[in-house]
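Just below is one structure, and these are the notes that go with it.
Only one protein chain is missing from this complex, and each of the others stays in its spot.
Naming follows writing order (A, B, C, D, E, F and G), and every chain is counted from residue 1.
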Amino acid sequence: MKKPIGIVIGSESDLPLIKETTNILDFFGIGYDLTISSAHRSPKRTIDYAKNAQKRGFRVLIVGAGAAAHLAGVIAAETHLPVIGIPIDSSPLQGFDSLLSTVQMPGGVPVATMAVGKAGARNAGIFAVQILSLSDSKIEEKMIKYKQKLAKEVVVKANNLKRQGNS
Amino acid sequence: MKKPIGIVIGSESDLPLIKETTNILDFFGIGYDLTISSAHRSPKRTIDYAKNAQKRGFRVLIVGAGAAAHLAGVIAAETHLPVIGIPIDSSPLQGFDSLLSTVQMPGGVPVATMAVGKAGARNAGIFAVQILSLSDSKIEEKMIKYKQKLAKEVVVKANNLKRQGNS
Amino acid sequence: MKKPIGIVIGSESDLPLIKETTNILDFFGIGYDLTISSAHRSPKRTIDYAKNAQKRGFRVLIVGAGAAAHLAGVIAAETHLPVIGIPIDSSPLQGFDSLLSTVQMPGGVPVATMAVGKAGARNAGIFAVQILSLSDSKIEEKMIKYKQKLAKEVVVKANNLKRQGNS
Amino acid sequence: MKKPIGIVIGSESDLPLIKETTNILDFFGIGYDLTISSAHRSPKRTIDYAKNAQKRGFRVLIVGAGAAAHLAGVIAAETHLPVIGIPIDSSPLQGFDSLLSTVQMPGGVPVATMAVGKAGARNAGIFAVQILSLSDSKIEEKMIKYKQKLAKEVVVKANNLKRQGNS
Amino acid sequence: MKKPIGIVIGSESDLPLIKETTNILDFFGIGYDLTISSAHRSPKRTIDYAKNAQKRGFRVLIVGAGAAAHLAGVIAAETHLPVIGIPIDSSPLQGFDSLLSTVQMPGGVPVATMAVGKAGARNAGIFAVQILSLSDSKIEEKMIKYKQKLAKEVVVKANNLKRQGNS
Amino acid sequence: MKKPIGIVIGSESDLPLIKETTNILDFFGIGYDLTISSAHRSPKRTIDYAKNAQKRGFRVLIVGAGAAAHLAGVIAAETHLPVIGIPIDSSPLQGFDSLLSTVQMPGGVPVATMAVGKAGARNAGIFAVQILSLSDSKIEEKMIKYKQKLAKEVVVKANNLKRQGNS
Amino acid sequence: MKKPIGIVIGSESDLPLIKETTNILDFFGIGYDLTISSAHRSPKRTIDYAKNAQKRGFRVLIVGAGAAAHLAGVIAAETHLPVIGIPIDSSPLQGFDSLLSTVQMPGGVPVATMAVGKAGARNAGIFAVQILSLSDSKIEEKMIKYKQKLAKEVVVKANNLKRQGNS
Partner (left out) sequence: MKKPIGIVIGSESDLPLIKETTNILDFFGIGYDLTISSAHRSPKRTIDYAKNAQKRGFRVLIVGAGAAAHLAGVIAAETHLPVIGIPIDSSPLQGFDSLLSTVQMPGGVPVATMAVGKAGARNAGIFAVQILSLSDSKIEEKMIKYKQKLAKEVVVKANNLKRQGNS
């Protein structure tokens, strides 16, 4: 079966962060392909990846990069598939550079940008699943349950707090 | 026929900007419902909107708001549909506030954030169409042509420039 | 006796910080209820909390959250009680995101915003007490003494410095 | 009858902005005294104002200032009344300076900070009324109606939009 | 004769700004080719441009772009010619986005970044000439005179000021 | 008689702003010499100016510059006279660049930095007078009166406001 | 003999930083008085300090504070002595708050602002000495030698580097 999600990171050092994304996809049982490519160091590889993305069966692409994070934009320029961008805080400017480089795309070529860092990596996975759930009612059901689980976890934590005598 | 796109803006003053979004949807012949609701001034209306979004047939929601732009996040909290956020630069802080309020969503509840202002409003429409094109080959074809048109427009402008003697 | 202060934090990880707030309330002998709820992960719980806040006897609400910190704004939207917001620096953007998300509320729905982090958590408690002291002369007296104590502590530290021979 | 709200602005040029605050207080029928004083140019006047604020019957103070906006903090240092700060965007740095100068108060002396500019000026009035409504059920009723009015206005605007054929 | 400078701008609206660059090149009598291409809207055209740049005889490339300004980086990825980037302030974020997107290039693929806006456009031209002057003593002489002229213009202005009685 | 204050601006376009400085010096009857010199365009002239500043009888130097505002730092490097810097908001980055370039001087070579723009230009004059007043009791008296005048002007404005019925 | 320099810090935790300032004054053999006072926690003490500063023989005041750093401005408001401000990076916002709160003083009441943190603390001492050297030729001589020493230290370090074979 074809894997619906293609994930690209710009550097080996982004691997721990992207684990947040793949954990979500594993949880939902959705296949993905994870690779490394750089907009600047391996441009041909990046462009080929983007151009072939649809043929390989990908339906959504997730891209994480730091600093002048062009990777998501460069991929979005070469495919009509939805591209989700994760700005990574890997330079001294703490993610302000990767956030602005990812989100401020010019009219015509959108990148759906997530939060800087860990939360964004996790949400990239969830957003991809939300897109897939539009045409797959099983995934949709799981997503509805996932959101309920999020709410329940909050209640559990609040109850723990209560038991510890905070009210 | 049901309209697949629900658009919500936080204030009447956001209407000129959201025209960039609806122009795109009109171009692709995709139906949408545009309304005004505020996360803070009309919270119940906003929550009801989000809760009923799927039943009304919406598949993707587009949300534009300025300042402490909570609207997209509040709607994303109440639906599992993909939510696209447009940060609007309507406060003295020029969009830095709406950008950070929209994009920095905590792990669990993503908002797909576009660029601040006009470019973002246009791209929200395009990204919504990209999602819909995953399950509609006619829209997909149009999107492929749209991207080709973008490239052709650049060539036309470059040729005009050449004719004016810039090279 | 009813507890006049309701405190909500968005995440378990905010507990050490909120200790700064509860220490102040304990010092003034003012009852409070502390719970966890998320604007995005448990929206219904959050809204119910806000709607029932007055019935439960709360007079002031204190809300701490990080990143795209919508929690205080979402609660303020559902109650006419005064809401005090503490921006927490829990994302890579160091609190610029939570500060702007908390303070830049649109006209109509204020959140009284405190400093980012520890100082803000402490001040949220003090500000709540200042509000309560408007209708309780015993608390007011204590607050006047507290402010005098702050001044005296400065003198003690200055005198220590002098004794160490800095002048 | 004594006026419960004292308003201080740092400069004559802040008068148009503070109209947003006084409009709200006029709407709620709450008396206020508006004056000009500067933390830096007229420090004695400012300190005397703060020290006598309670004797004059003020219950809440609202302070608007721009640039290195020390005014609210200086007043908060001299009174135990709740102080609400409005950061004004009157320097080339567009309000980032007044926002940080107003909100980043050290532990011990809070200033309840509102949004930069117009929205903040309006909300300062509303927050002051919310505090007063804790001990005045007539004001409280008005405040509840005011919040309902905010929601209704949104509905009216949304209906206008619908009538114009946006859905 | 082959033109040694290739100039690319991302959008027609950048034409007035790039006049600052071409004025400098005209002054030094250095040939250039000016065209429009977009990293995102016409990626193939952009990549082809970069790949053929050397064959066409270009020795230095000058690239101006706004918002998430990927254009200079994308071109630098496909050529070993020196690439000079001009960040353009065309979005609501006033050039902070284009500056960070242009300058924060990852290790391996530099873009020589100039100031945001007009000064940067002018300096891109001067820097290109400085590079060419390394292997062309006539251009070098002109550049030495140009720098002397800059200094003389300051003296003329200072003298004018003196004559007007400022000292 | 020798003029005690030397003023240098980096560009002709800074003249209207520096009027704020010279107005203050005129008011205090203190002589000054105003000239234009650029750290980058006329470095020799700037260095000579700084080196000869003391011989010419200057006791304090005031320097205004925009963008990467090196002028004050370059002058401070060549003289032991106190140097006051005015960051000017003349680039698209609104003074954040000139402020940081002026104030963030490394240990060893201070520049006494004033606010960005008009307020800073005025304060540069006042601060220079404060320094001179340390060794001239007539200037000191005038400065004491000036500060009293500032306070009185606030009272006049407050009284005008009162007469217009704001209290 | 009277001490010419008064130093005030807002908090005990600023002591290590202010050592950079007192080291400079010790090096130049200039007497100083170091104390703690807070603009917000001990306002009366702060104001009394500023009012009596001249009578106590101080000629220059050095003030260090963090967060919403009002201390230098509040002191400057109550004295006509020159006030030097050191912004301290003690909040999560890394000194952007203390820098803007210290430097953006309104027209009329200057604070001579130094760099954030250590470099600024050292430079505050140097700038104070530069002011004193205007009326004391012995200090002036020392300052001239100090600046020569700075240059020599650079040469020593460069020579060390050379000996290690870097050229």
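Assume a contact is a pair of C-beta atoms (placed from the backbone, for glycine too) under 8 Å apart; a residue touches a chain by one contact, two chains touch by 3 or more.
Remember, predicted model here, so these are calculated numbers, not experimental data.
Engineer: Using the definition of touch stated at the top, determine which of F:22, F:91 or F:130 touches the missing chain.
Structural biologist: Spelled out, the listed residue whose C-beta touches the missing chain is F:91.
Engineer: Using the touch definition from the top, which of F:34, F:63, F:84 or F:105 touches the missing chain?
Structural biologist: In the full complex, the listed residue that touches the missing chain is F:105.
Engineer: One chain is left out of this view; which of F:9, F:30, F:61 or F:74 touches it in the full complex?
Structural biologist: F:74
Engineer: Among G:32, G:58, G:96 or G:127, single out the residue that touches the unshown chain.
Structural biologist: G:96
Engineer: Of the residues in chain F, which ones touch the absent chain?
Structural biologist: 10-11, 38-41, 43, 47, 66-68, 70, 73-74, 76-78, 91, 93, 96-98, 100-106, 108-109
Engineer: Pick out the residues on chain A that sit against the missing chain.
Structural biologist: Per the touch rule, chain A residues meeting the hidden chain are 3, 12, 15, 22, 32-38, 41-45, 67-68, 91-94.
Engineer: For review purposes, identify every residue of chain G that touches the missing chain, sorted by number.
Structural biologist: Answer for chain G: residues 89, 94-96, 99, 115-117, 119, 150-151, 153-155, 157-158, 161-162, 166-167 touch the chain left out.
Here is the rule we use: only the chains that are shown with their structure count from here on.
Engineer: Averaging only over C-alpha atoms, locate the centres of chain C and chain E and give their separation in whole Å.
Structural biologist: Spacing between the chain centres: roughly 51 Å.
Engineer: Using the touch definition from the top, which residues of chain D touch two or more other chains?
Structural biologist: 38, 41, 43, 67-68, 91, 93-94, 96, 99, 103-106, 108-109, 115-116, 119, 150
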